[in-house]
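Reading through the structure tokens given below for one structure.
Complex shown without one protein chain; remaining protein chains in place.
Showing chain A:
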């Protein structure tokens, strides 16, 4: 266990250094989030100019929703899908498989390191700016904030499992760019990041309830605002947990199958 912890620590440290090595990527990342949150703020403000309620939400609630959803994304988002696809495409996966660790576990360790980095360098400073610049509400209660914290960790787990699966499609098709882009769009739209799911047509909402996407953005954000309480809260958190578990099991199963048929690129 001690050796395992030492390795985790080292992986996280390496991940921090890697992220800091790419200063330009970091600063453009900050810029992108600022633009997105700002753009959605002005968009919703314009939409609300002639109405006071949309889908039962006030402007302040809507702005809070958008800001919290985007700020949460700074934490759970990563490019593990592209990393895995590149490992497979370039044949680097062979090097990884010659090491005494489980490939997917090692990828998740790296993703955890990145999430920690993002927490300190994107999420926290981003939150402070957003609270100062826009009329964003505080969490509904201390309890809501606590549950929100748990929920956001589960968001990370669900999103990460989807990324593992998306990346591993590279074992079957060499053109993963399209699949990764499709995944990005699906998650941004169907997770409720861009528009709250409560504004979707009712039939669609029913379908989305059976998909993993809303576990990523909609659920934690609704917990933050206090819209999910009691049984609904327990139900939402359990769904997140089950999706994280199910998708992770699928990811490992897919890896085991893919490994048997693997062809290492480049000899």
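The definition used in the following text is that a contact is a pair of C-beta atoms (placed from the backbone, for glycine too) under 8 Å apart; a residue touches a chain by one contact, two chains touch by 3 or more; residues count from 1.
Going forward, contacts and distances are computed from a predicted model.
According to UniProt, the chain absent from the figure is "ATP-binding cassette domain-containing protein", selected among "ATP-binding cassette domain-containing protein", "ABC-2 type transport system permease protein", "Cytochrome ubiquinol oxidase subunit I" or "Response regulator receiver domain-containing protein".
For the chain missing from the display, the contacting residue among A:17, A:43, A:119 or A:133 is A:17, taking the whole complex into account. Contacts to the hidden chain, counted on chain A, fall at residues 3, 6-7, 9-11, 14, 17-18, 21-22, 90-92, 94-95, 97-102, 259-264, 266-267.
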